[in-house]
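Shown here: the complex without one of its protein chains, the others still in place.
For chain A:
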Amino acid sequence: MGNTETVLIVGAGPGGMEAARAVADLGKRAILVEAKGEIGGTPYSSYATLTPDLQETEEAMGHIVRGIHQNPAIDLRLNTRVVKSEGEVGAFHVTLESEDSTQTVVEVGSIIVATGFQHFDPGRETQMYGYYEYDDVITLVDAERMFKSGAIVRPSNGEAPERVAFIQCVGSRDRQIGNQYCSKVCCGIASKQSIEIKRMLPNAKVFIFYIDMRMYGFWEDQIYWKAQEEYKVNYVRGIVTEVIRKGDKLLIKGEDTTMGRPMEVLMDMVILSVGMEPSKGVDSHVIEPLEALLFSCCRAAPGRQIFFRGIRPPRLSFARRCAVVVSKDGDHGRR
């Protein structure tokens, strides 16, 4: 007989926190397990502001984080991993291991996997973007750190850049590296950052090189048109294949696919819009009984972005903005 009143949530990023809050609101008990020492996930730790309103991350997420800490129905376990799991829907026996190697077994009726994402490492890109060769090639995450510090500068010399290029779909929509999916948020984040750069450096010229812009939700009006019409950001449909140094500048090479011509343009700074991949935390949790269920869940929704990567085949991708839920009645699906 399992404990159907308790739900285990693995991962305390935005998805896991929201799931825990929802479980608590439904009058159930949530055990929220987080491998790191703090909650909030990648957006809370890495981003200065969030789309689509350019709201400060602390302001947007701070109350959610505090709510988790203060909610008596949420049993938060930091620095903890799932090391063993047995049982079936409605009666899972899950072994948790804390940082000091202490193990505890919890009985839960459902498990929500929300292990989140990590940014793609541009060193694995098939194109030559030079992230590990040139200081002035940075990622969206590096740019957020600069926004947090209050200044956007060329790392090579500390000077304000006059020309900045964003390169979209780095690590996304690329069969060569095995990431066929769209990461969905990078277009919005690049547009957001382009606005922030123009606010900080009104005289800078900012370009966004894209395959096609994928602005989800209401972001098209809130960010995409705003960037172009109010901030004069240049969106160029094209594929950038190389970033190399030319004197003290960066030369980006590729194809302007609107014009159907090769292009070579000098920039002061290049920002790689790195996509998302399963977080390493996915592999660090052992959630074996779930895999068959998760697989059937994904097969039932072909083409939908339900991602999970387990410790053995079938290898699926990871959860983004949603958690995979396995519940007592077998109605496992997306949140």
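In this section, a contact is a pair of C-beta atoms (placed from the backbone, for glycine too) under 8 Å apart; a residue touches a chain by one contact, two chains touch by 3 or more; residues count from 1.
Please note the rule applied: contacts and distances are computed from a predicted model.
One chain of this complex is left out of the view, and of "OmpA-like domain-containing protein", "Heterodisulfide reductase subunit B", "ABC transporter permease" or "Septum site-determining protein MinD", the protein name its UniProt record gives is "Heterodisulfide reductase subunit B". Although one chain is not drawn, the whole complex shows that of A:105, A:128, A:151 or A:259 it is A:128 that touches it.
Contact with the chain that does not appear here is found for just one residue of A:5, A:53, A:86 or A:242, A:242.
Looking at chain A, the residues touching the absent chain are 121, 123-124, 126, 128, 130-135, 155-156, 176-178, 242, 244-246, 251.
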